[in-house]
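To start, I am sharing the structure in question, which I have written as structure tokens.
Note that one protein chain is taken out, while the other chains of the complex remain in position.
All chains are identified by letter, namely A and B, in their written order; residue positions are counted from 1 within each chain.
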Amino acid sequence: MSTLAIILTVAPLAAYAVIVFFTSRWKALSAGIAIAATGTSLALSIWLLLGMIGDPTPVHVSMSWLSIPHLGGIRGLDISMGVLVDPLSSLMMTIVSFVAFLVMVYSLGYMKGDEGFSRYFAYLGLFTFSMLGLVIADNYFQTFVFWELVGLSSYLLIGFWRLKDSAAEASKKAFVTNRWGDFGFLVGILLLFTIFGTFDFAVLAKEIPAYEHLGLIALIAVLVFTGPMGKSAQVPFHVWLPDAMEGPTPVSALIHAATMVAAGVYLVARGFVLFQSVPQVMELIAWIGGFTAIFAALIALVQRDIKRILAYSTLSQLGYMFLALGAGSMSAGMFHLTTHAFFKALLFLGAGSVIHALHEQDIFRMGGLSKKMPVTTWTFVIGSLSLAGLFPLAGFWSKDEILLVALREGQTALFVIGLVTAFLTAFYMFRLIFTVFFGEPVPAEHGHGHQAHESPVSMTGPLVLLALLSVVAGLVGSPWWQAWFGSSFGSFIFFGEPEAPHLDLAVALPATIVAVLGIGIAWLVYGKKLVRHEALAERFRPLHTLLLNKFYIDEFYALVFKWVMMLGGRVFDWFDHRVIDGTFDGLGSATRTSGGKLRLLQTGRLQSYALVLFGAVAVAVVLVSTNLIGGFAK
Amino acid sequence: MIGLTHYLILAALLFSIGLLGAIAKRNAISVFMGIELMLNSVNINFVAFNHFLHPQFLAGQAFAIFVIVVAAAEVSVGLAIILALYRRRANTGVDELDLLKW
Partner (left out) sequence: MLGVIFFYFFAALAVVAAVAMVVTRNLVHAALFMAGTFLLIAFLYILMGADYVGAVQILVYVGAISILFVFGIMLTKRDRIEDSNRFNRYGVAATIVAVLLFAGIVLAVLGAAFRTVPSDASTSTIQTIANLFLNEYVLAFEFAGILLLAALVGAIVIGQTHLGKARAKPRAPGAGIEGGKA
């Protein structure tokens, strides 16, 4: 079983290597290799997942990778590499390889004719490998290695159109922002190792609850959590994700909707015991998630770029997942991750289809696409309904689960935030839908509506498949599933006690009502055009401006970097140049100056040397022959 | 009675005079003369120690003869060097030979 896990992980890497070194000249062949490799991964991971459903005993294989023995008082080092296949990782593997596979198929159409076609598939392979490696890791160290690989391949993919300045800037921004989080993560796991002497998840899960210094654990938990905050783009590390939309749209679907950003959620779920042992940290995670959820949803209300709207929506949904994790329910978080992976990938790919058809990203320069692109339109609507959480689509079940957890754990404030976010989500998604797919086609001189046509089958196929899953995937977490099969998502993936799904009308009813309300208001404003949205924007000018500028967070960071960092840089630069360089330059010039003076002693005349020599001898003779300083004379 | 001390003090005096000549004279030949005088004063010490401390064993005298041999060799080579130097520089002043400097 562990061999299968390794094979399915390494297959995309092999594809990457083959494409980079051998087949990059033949585009179709390269794409075929990548898709075949990812297909293998998909098949194997489904096999593993089915195996896990049959027998959920974790399979753990580990071998020593780096071992430095103890040396006197110096502590040794023992790092192992291993494979951990359990319900959590097998589910995540399946999601990753499934979305990667669909995205690759979709990219056949979307990236057609791009000169970097082979390179693109190679990068996708590398990314898939990194992500799968992260998923099967059995210890924090290995996780960190693949975590960084994920960051690297994300950097490569965001900056895929490397000649485009904005893409290059965005990739740099993503990388640097991630590094901030990764730094805390690294410090955290090193602290863990210092205390417990191991990186292994299973060993740590046993030892952490028994450790007495709660403050230290809290510090480690917060540090480790900065990693997921960076990768999953939680406030205040969220700034990179909207900019990352500069990458190709399928990449956005793969990385920035379904997999990479979910890595943070996955890591928190994987190391759940670490966070759970300190309630305050759990509280912090929940509040960061809740804040991000409503914060990003607010920004999404006014964005004009179709991909940015989806990006902020992703932020918001990731906030939901952290809210669930922080509230203490790992299964709710992972459940939302799963359903979200399907419908958000669907939405991104749908947006990609629209962009592919129009070469346009501004939603107010689109319109009336429903007739020209029926498949895209209806799959997109299904995805949006699922995201809005309408019964009985997938999003309903997972969102309901999260709200239920929040209410059950007594986090009423978070529950309200969740409800408001649900309303906002419904509103901005249907603002997008009514503007882009319905309503009047924008005149030709403003848009490209007349050229629009349905995308090829390689693109619509994945859309349909994902739309199907967006409808039914939630059922595995529904009470009906529990009733029919005697088990459900919550009894498959859990930490502590398995959670049985149940439908609480006190939660489900308000959630559905606010979603319908959001859709209705969006229809009134953007569908029926009862109120001109420009007039609304005018009415709430300050708020609108604030939202349009994303709360000025980017500007704030730029200011901080410009003043604080540059000031610090200047201080250190001064210190380096004046104090450190000065010390060594001073040593050098002191040597040179004294040498210049001392060389005058070397007259070159033999007799002066002889004079000095015999002068010294004379003094020595006088000294030893008298008892001035212990000579032998009596 | 003349003892070892007398000879040793005489040798020291001659040595000092030779040293003065070796260090303080301008002409290379004169410097050589000073050095020869210093060697001779050392020989006086050899012979004097031999005579007053170990009269039966003549090692001191033998060494004095070795010193004379070495001094002869040294003078012949040294004077040859002075001649060669003179041919190049038309001068036997030691204080102008300062090429050894920095």
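Everything that follows uses one rule, which is that a residue touches a chain if its C-beta (ideal position, glycine included) is under 8 Å from a C-beta of that chain, and two chains touch if they have at least 3 such contacts.
This one's a predicted model, so the numbers in the text were calculated from it and none came from an experiment.
Remark: the residues of chain A touching the chain excluded from display are 607-608, 611, 614-615, 617-622, 624-626, 632-634.
Counting the whole complex, the residues of chain B in touch with the unshown chain are 1-10, 12-21, 23-27, 29-30, 32-34, 36-37, 40, 43-44, 47-48, 50-56, 58-59, 61-62, 64-66, 68-77, 79-84, 86-90, 92, 94-95.
Going forward, only the chains that are shown with their structure count from here on.
If you check the complex, the residues on chain B that touch chain A are 19, 22-24, 31, 94-95, 97-102. Only residues 599, 602-607, 610-611, 614 of chain A touch chain B when the two sit together in their complex.
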